[in-house]
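Quick one: structure below, then a few questions.
Every protein chain of the complex appears in place save one, which is left out.
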Amino acid sequence: MSGVVTPVRLADASTARLLVTCPDQPGIISAVTTFLYNHGANITDLDQHSSDLNGGRFFLRLEFQTPELDCSLDALKQNFRTRVAEKYQMEWRLNYARDKKRMAILVSRHDHGLMELLWRTMRGDLPAVIPMVISNHDDLRAEVERFGIPYHHVPVTGSNKEQAYAEMAEMLRGQADIIVLARYMQILSPAFVSAFPSQIINIHHSFLPAFVGANPYLQAWERGVKLIGATSHYVTDELDQGPIIEQNVQRVSHRHSAEELKALGQDVERSVLLRAVRWHLEDRVIVDGHKTVVFVK
Amino acid sequence: MSGVVTPVRLADASTARLLVTCPDQPGIISAVTTFLYNHGANITDLDQHSSDLNGGRFFLRLEFQTPELDCSLDALKQNFRTRVAEKYQMEWRLNYARDKKRMAILVSRHDHGLMELLWRTMRGDLPAVIPMVISNHDDLRAEVERFGIPYHHVPVTGSNKEQAYAEMAEMLRGQADIIVLARYMQILSPAFVSAFPSQIINIHHSFLPAFVGANPYLQAWERGVKLIGATSHYVTDELDQGPIIEQNVQRVSHRHSAEELKALGQDVERSVLLRAVRWHLEDRVIVDGHKTVVFVK
Amino acid sequence: MSGVVTPVRLADASTARLLVTCPDQPGIISAVTTFLYNHGANITDLDQHSSDLNGGRFFLRLEFQTPELDCSLDALKQNFRTRVAEKYQMEWRLNYARDKKRMAILVSRHDHGLMELLWRTMRGDLPAVIPMVISNHDDLRAEVERFGIPYHHVPVTGSNKEQAYAEMAEMLRGQADIIVLARYMQILSPAFVSAFPSQIINIHHSFLPAFVGANPYLQAWERGVKLIGATSHYVTDELDQGPIIEQNVQRVSHRHSAEELKALGQDVERSVLLRAVRWHLEDRVIVDGHKTVVFVK
Partner (left out) sequence: MSGVVTPVRLADASTARLLVTCPDQPGIISAVTTFLYNHGANITDLDQHSSDLNGGRFFLRLEFQTPELDCSLDALKQNFRTRVAEKYQMEWRLNYARDKKRMAILVSRHDHGLMELLWRTMRGDLPAVIPMVISNHDDLRAEVERFGIPYHHVPVTGSNKEQAYAEMAEMLRGQADIIVLARYMQILSPAFVSAFPSQIINIHHSFLPAFVGANPYLQAWERGVKLIGATSHYVTDELDQGPIIEQNVQRVSHRHSAEELKALGQDVERSVLLRAVRWHLEDRVIVDGHKTVVFVK
């Protein structure tokens, strides 16, 4: 389960995925795998985690092949609910890998994260569809529309914040399974954040919890660190405090100016955001309080 | 970054581990986990792999807690054999994590790998006991005996090779579960190798398959590579061709002499060998033909 | 960590660079820096290397600021030639950092390296101009022409090879300072290669010298390596044997198929090629026989 690998899996048309969270107790894996086996599912990947051997929570991710399934996936869901999930008080979801998530992107003026997500999605490397890009600036319209993706310019000023976020929430409601902040430089309103719990992914341009807040590259340069980093996390009401999905760093030295740290850091941001988004899209991330469980290859 | 995570787990006294290999087919996980659950075992870790979805082999590693076991581990083994293993044509082993493996070490004159293994084992960081160190030189005797470990000097010359390896095999037979070549600079005889299948771990001082054979650091320097590496692998009859367990690299530049590559490389060798040995000792490695399956954290 | 630092320097308009190679002997640095100082140049970066303290070659890279220069850069060159370079038998070049190199790109069907180079160049992040892209296929024409860059389709078949390369050499002669093979899947002719000495940069999809030749990812998968890599090198007459500029690796495991290695590897190829090209464009690479000296930050 080596953490660093970016998993690249061309999901087979018949692959389904089950994600489960529940209070830990003996017998869960047996119950789930036996249920699936009895319905003709062939399990091809299984990953699990217990947050604490005594009274912790249990996390499970399964991939299985469905050609021999003895019922529809909907029927399987119905059966799973009544025969397994309720008994173990499970939160769970079950879907085909082929059903791509809808990923909306919010961005301000930096295009490096946005372009990576657009480029990867368009060439089929990220399993998503992009229903829209929203920005508080109009700068990147041409780049986005070139891909045939709607671009909405929603200015956010001191006075219209409430209204702007209400407008954005309205656009996104029912249209997006995940909202990616690809360097969106505004702080979202609590109402907006609470409307999309564990669905908003941000990229912060530092190795959190170092250098919270504004201008992290300048902070890093002033402190004289020898590594700079980036952190992708779910957005919660507390600024820069949401559950971390992925982080990485880049070596720097006294030779680099604050400006150069920023340029170097953008490459780290790009790759860290890509991994976090990919793992979310592949149903590999489960939020566990203020942390995450990430089932990578 | 130092690369992949070295798993460090202080095995609980009641933890048992099951390793399984068999022809892949649906239902194996269900059968194994249900068997364990029915005997009161609490599964706390499970990792699995299928080498090919069609007609491949299946690999499984389980950790479970035994306080509520309804029988002895010996009885559990007996039952597992007849009720599960035979049906699925399994190769398997089942043991307590607390039962440390016996690790013999073969070394020539370089002490960096040897010292790391001795130091880690002595402070309880590696789950092993060291019954003996064997060397074709007498140089490192004092270092080894200081730890209270027997040191056997078995010279290997052109004329006595057969006899020397026979003597070493005799010493080791029944005394070692794993034989680590911590820079042992002689090529083992086929008879010796075949006496300890998948039980001899070597550290090769290059990023295999680059720079097979003698003097890899000199070869690397002459080629002008920008990374040097080390490879830990099981020993087979083909020189430097055995199943790879772990590899890592270190960045170098035109500024480094061949001598400096060697010094830098020894740190990589040391950490790569340590990881490979740790994973073997923790029952995380299964040989799959000329490759390995390594279930790391 | 992403490995070595990608230097990102926004070259100041008044920055000049001097690269020197000559037989090593005492006094060279003193001679060069005193010459520059006497002409009003302010040295702001200096890096040097001696391949061997006894009878080796000496390599020097200098950046200096020119506002206080007491003559034109052309006059400085003329003086340098007669007063310094000839005495020490120097090969050298001297130019303004602001004078961007012309970078032609050869590509077949894989677009990942191409797109990175185009995107970086267009946003001003790579100090180059792209006079043309040449391909043996027509697939990527739209992607390239969208940036306003000429796209030449020159099919290469078994029978027309000589003619095709002659045609390409003709197109490129005098139009390109560097030719980047961003996954160009044909083997260039000796005539073509010798027409552009130390000017053709290739990206090979393996950690050379491992897995020379075709299908390196399949070779890597079959060998069961734990790291895959990519190598950027100058092209010489010997296939995959030219001086290495940059290499990097990516951790993989038994879980990855050969197809997944290829997908993962493309990200390594992309970043390795980018660094090698950037360093060449910034006059940081000097060929030293079948190796390179790379003066990175």
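As written, the chains take the letters A, B and C, and residue 1 is the first residue of each chain.
As a working rule, a residue touches a chain if its C-beta (ideal position, glycine included) is under 8 Å from a C-beta of that chain, and two chains touch if they have at least 3 such contacts.
Quick caveat: nothing in here was measured; it's all calculated off a predicted structure.
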| item | value |
| --- | --- |
| Contacting the left-out chain in the complete assembly, out of B:185, B:218 or B:264 | B:264 |
| Among A:69, A:244, A:263 or A:277, residue touching the chain not depicted | A:244 |
| Contact with the hidden chain (one of C:43, C:185 or C:287) | C:43 |
| Hidden partner interface residues of subunit B, rising order | 1-10, 111, 115, 119, 123, 125, 146, 250-253, 255-256, 259-260, 263-264, 267, 271, 297 |
| Positions on subunit A contacted by the hidden chain, ascending | 1, 3-4, 49, 51, 207-211, 223-227, 229, 243-249, 251-255, 288, 290-294 |
| Contacts of subunit C with the absent chain, listed as residue ranges | 1, 3-5, 26-27, 29-30, 33-34, 36-37, 40-48, 50, 53, 65, 68, 295-297 |
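What we mean here is this: only the chains that are shown with their structure count from here on.
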| item | value |
| --- | --- |
| Centroid spacing, where centroids are CA-atom means, of subunit A and subunit C in whole angstrom | 36 |
| Shared-contact residues (touching 2 or more other chains) in subunit B | 1, 3-4 |
